[in-house]
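All protein chains of the complex are present and in place, except for one that has been dropped.
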């Protein structure tokens, strides 16, 4: 069931229908006992007293896709996973919208839990995605993962 | 945003539309930066060479609902959560269908990750839910969490 | 006094009952109920279970009029 999706990027917010379809599509495998799904949502933070209205994401897409495929393959090998999927938004994502979706499945729960966390943490560190935090006064700040 | 849902039980499988609706409904909170969602699915295991065709769940509902509310309140306090929801199926759930849905949200990812795992593990230990594994030859085995 | 008994899962299957209301002597505790079920239901004494009184798991023995006593086989949720 190792499935390679070359394009991990979605223009605009990730809808709950997209998430539901992903679940439905991968549910057919009766060896699966556990799914762990992480969703990242754009938070209405304040930066120097100014409210964030959204994030504009861009990526070095060719490199990011390669890195994401490598990370999925690593994770499928390292953990006892059945499937692993990653999607990230590009373009303007308003606060309150989902911009990041990581989805793993396994026979038993520990593998899915461990793999989703590993993948989320590694993506933040390793994958060339850039984010411009748009502020209420039409200025912006470049987001930096820590 | 502490929201009390008294009835955690759903008759039959938990559909991907139900899951999508739950995400959609709780997305409006712009303090949320992370969701972690666990889904438990009925696995097509073999027991003594016989294939499992489904699980029939029952519960001591009044006690289970109390225990689930207690667990959510504990988790909201222990972790830095914004929301926590738990749903479990009752009745006959065929293999390949979702029977268990735990959903947490938080500002930052570590809280949601830790809380979902904690809740899943505690539910298995603490909540009076019973499962009859239906086998292909119309016999059954009573499921025991380990 | 009157005690409401609930059986779940494998124990409901074994006893053929989900619920019973028993009229018992005032000094009856959990042990006396278990003795009664061991006589009444074959293999009762081989079963693994927890006991909840009024929806709280307890190892306490004493009962009072109107108590709800549930016999809970191993949990299988999740």
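For clarity, chains are labelled A, B and C in written order, and residue numbers in each chain start from 1.
Methods note: a residue touches a chain if its C-beta (ideal position, glycine included) is under 8 Å from a C-beta of that chain, and two chains touch if they have at least 3 such contacts.
Everything numeric in this text was worked out from a predicted model, so none of it was measured.
Taking the full assembly into account, the omitted chain touches A. Residue in contact with the omitted chain (choice from A:20, A:37, A:76 or A:123): A:123. Within the complete assembly, residues 40, 55, 57-60, 62-64, 66, 88, 100, 120, 123-132, 142-145 of subunit A touch the chain that is not shown.
Everything below uses one rule, namely that only the chains that are shown with their structure count from here on.
Between subunit A and subunit B the centroid-to-centroid distance comes to 23 Å (mean Cα coordinates, whole Å). Chain centres here are Cα averages; for subunit B and subunit C they lie 27 Å apart.
Here the spacing of subunit A and subunit C, counted between their Cα centres, is 49 Å.
Subunit B has residues 40, 120 in contact with two or more other chains. Looking at subunit C, one finds that none of its residues touch two or more other chains.
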